[in-house]
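With one protein chain removed, the remaining protein chains of the complex are shown where they sit.
A and B label the chains in the order they appear, each numbered from 1.
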Amino acid sequence: MKNNISVMVIIGSMFLTGCAETYSVEERAVIRIAGYDFVDEDRLKATVAIPQYGRDESSGTPTEKYQSAVDHSVKEAHENIQRKLSKPISIGKLEISLFNEELTKNGLKNIIDFLGRDPKIGRNSLLSVVKGETQGLIEAKYSESETTSKYIAGLIKQNINKSNFPETNLHKFLYAYYADGMDPFLPIIKRTDSQVEIDGIAFFDGAKMVHSIPYSEAFNFKIMKQDFNRGTKGIKYKEERIVLENIGSRVTYHVIDGIEHPRFLLDIKIKGFINEVENINLKLKGSVIKSVEEDFEKTLQAQSIEMIKQFQELKIDPLGLGNELKNRRRNFDLKKWEGVYPTVPVDVKIDVEIIETGITS
Amino acid sequence: MNKKRQSKIDLHVPENLLVTPFFVFFLIHAMQLGVGILSFETYIARDAGYDAWISLLIAGAAIHLLLWIVYNILQSSKGDIVSIHEETFGKYIGGFLSIIFSLYVLLLTLTVLRTFIEVIQTWVFPQLNVWFFTLALLLLIYYLVAGGFRMITGLCLISVLLALPLLWLKFFPIQAGDINNVFPIIDHTLVELLSSAKTSILGFLGFELLLVFYPFIKNPEKSKKWAHYGVFFTTIIYVISAITAFIYFSEKQLDQVNWATISLWKIVEFPFVERFEFIGIALWLYVVIPNICFSLWAASRIPKRLFNIRQTYMVGGYCLILYVATIMLDERQQIKELNDIANMIGFYVLMYIPVLFLFKKARDKVRDTN
Partner (left out) sequence: MGRRGRNQQLNKAGTIQTLYEKLKESKDFVVYHHTEPTPCVISYLKTMADPKILNESILPGLKKADLHSLEKIKEAIPVENISITDQAEKIKEKVLQGYVIIQMTENDNQVLLIPASTKVGRKVSIPEVEFSVVGPKEAFVECLDKNMNLIRKRVPLPELTVKELSIGKLTNTRVAVVYIDGIANEININTVMQRLKEIDYDQMIDSSYITQMIADNSNSPFPQLLDTERPDRMTEALVEGKIAILVDGSPHALTCPTTIVEFFSASDDYFLPWHLATAFRLIRLFAVLFSVLSTSLYVAILTHHHEMIPEELLATIISSRADIPFPPILEVIILELSIELLREAGARLPTKIGQTIGIVGGIVIGTAAVDAGLTSNVLLIIVALSALASFTTPVYQISNTIRLVRFPFIIGAQLWGLIGVSMVMAFFIGHLIKLQSIGTPFFAPIYPLRITDLKDAFIRLPFNKQTQRPIQTRPLKSERLQPSDANKKRDIDE
């Protein structure tokens, strides 16, 4: 009986004291995309887009409102943006963060810390480097049916899932950022008039961007980095352009020899089919296929080894060879590894198997 | 003489309040699993790196051994901790030790309660109205503890049923991670492994409550098997959680993460719901509540046995202590210290179990020769 009374008391007091200030979802400025530009050595400019959902516009696209502010740190910049808004900022649904190239080259340490520390930010949110100003990129209008955030996030996700771009998100970035013997990478996007396109891959040394490759080489990087089953690669074969569509590539890292003098072998197996041949007269018979396969193998191998050489010269390790070594051999020593990394022999073995040539021979 | 008879009567538990041996599994398991599992990965990996899962197995084995000792003590005396202390150390010293044990269990309760509120403050409501939330939570806990041991057993069962599906969510991080991280196996020295095992063993604290609820088990001899299964199950869950975190995070990254298990929920996405950590924390309430209720029940049962006080008053009094302490501890650093102290004392209690065993054996021998 006493219990029931106490329950009544709780419920009653909940009504009285429980009505603290709360903001329901439509009363918040839900930021979906944020961009950070370089201002000077210790200041950055933050730009955010806030979708404006209206009652009548539920069928069409919401419009977006843009705000930007300059300050020393991300949080302070956000606070500055807050001053210009009628609704409290909510960072919880942040889908993509953009960094302009100059800022990236100066280091992203504080932004990474902010993204990693805030429990409200999803670990699947995307990061990307932008060639040029992020503010302009965010504030431009691209599509009638999509908001900027949805457009850019869709662009990157689509390229990861169905095309040549390797997998990336906030968690993957933090993983590589903190891991021993591994460095992060991010996509580079660039605005061209009325659209945005993926420009290449940016490679980081710690929090600083030090290297980039064009998008045309992304396929080579992706086959070395992960298993995947999409993407296309074209090569010259006897003056003809032949395009290989990857339907399944597998990469295995082999560590040869001990911790003192490690050697690496990347064993890559690609299954694919040919779906575009420039010269219609080229008959894809058994022997021809064999030599096409060999050509692909040679070209890809040369390009991959070249790419790794560049990494070694810059002392960056986006493939995570050091991490592999640490997982394969006992007594891994980071200092020592960093010393030997530029000279470690890395060999790439590529095995291409063409299993289909389409429905015309 | 009269006093002695009194305590004998107290020890008798009515037939309809006894639980079947099978439920010892849930009782032991639910008491061991608390808030520790939300963050233990970081701490155990500090000493033994990604070999720490081996340390978990070592710790699990040690707990099996201690459980065996506890059963040995209990089976030879057919009582609970109060009667064992009385038999072994006499009325005054024994009683004093029992009170210490009661306070230790209360400290465990406080640690779980405060840490869970801390989790809510960190992850869900940074502006949480702590005094009000704690009040509501403690009233709920009081209501549940007033339901007695039967209620607590039921809650433990429900907690396992509701929290077990959360294990499926490990699939998401495992898929996103790299299994190679846990290799090479045994890359650390035995000393490192053992020091990590010492940290891990704290996750298993709580099984010692068996010393209190033993008289509530029907056919207690048969419950031994289930208690060991319970510890084994806890070990398995810890190992799975640890390995998942090791696969998902890189070693240096894990060191930066405060609540690894909750971070793992963050990436779970379904078409109708994202960001599973909110659901995870809300469901974790069903793990935390039985834990708090059980330890509060055990803590308040000891004074009842010692001084014949009504347990309701003790529960109320302890709730008040918990309430005040929860409000006073409001900084993250203090909460961390609280955890450290509780862990340290918990470790001593674990060490005390074999000591008690030896004392009791010696005492029995003396009595037999007399």
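To be clear about the criterion, a residue touches a chain if its C-beta (ideal position, glycine included) is under 8 Å from a C-beta of that chain, and two chains touch if they have at least 3 such contacts.
Only a predicted model underlies this, so the values are computations on that prediction, with no experimental measurement involved.
Listed residues B:Leu97, B:Leu157, B:Leu193 or B:Ala227: the one in touch with the omitted chain is B:Leu157.
Set against the missing chain, the residues B:Ala30, B:Leu97, B:Ile281 or B:Met314 yield one that touches it, B:Ile281. Contact with the undisplayed chain is limited, among B:Leu97, B:Ile237, B:Ile289 or B:Leu350, to B:Ile289. Checked against the hidden chain, the listed residues B:Met31, B:Ile44, B:Ile73 or B:Leu137 yield one contact partner: B:Leu137. Panel shows subunit A; residues 1, 4, 7, 11, 14-15, 18-19, 22-26, 28, 30, 51, 53-55, 57-58, 62, 90, 92-93, 95, 120, 122, 150 of it touch the chain omitted from the view. By the touch rule set out above, subunit B reaches the unshown chain at residues 20, 22-23, 120, 124-125, 128, 133, 136-137, 140, 143-144, 147, 150-151, 153-155, 157-158, 161, 269-275, 278-279, 281-283, 285-286, 289.
Rule of thumb we're sticking to: only the chains that are shown with their structure count from here on.
Averaged C-alpha coordinates give centres for subunit A and subunit B that are 42 Å from one another.
Interface of subunit B with subunit A (complex): residues 122-123, 127, 129, 132, 135-136, 139, 142-143, 146, 176, 180-181, 183-184, 187, 248-253, 255-256, 263, 266-267, 269, 274-275, 277.
Residue ranges of subunit A in contact with subunit B, taken from their complex: 3, 6-7, 10, 13-14, 17-18, 20, 92, 116, 119, 122-124, 171, 174-180, 182, 323-324, 327-332.
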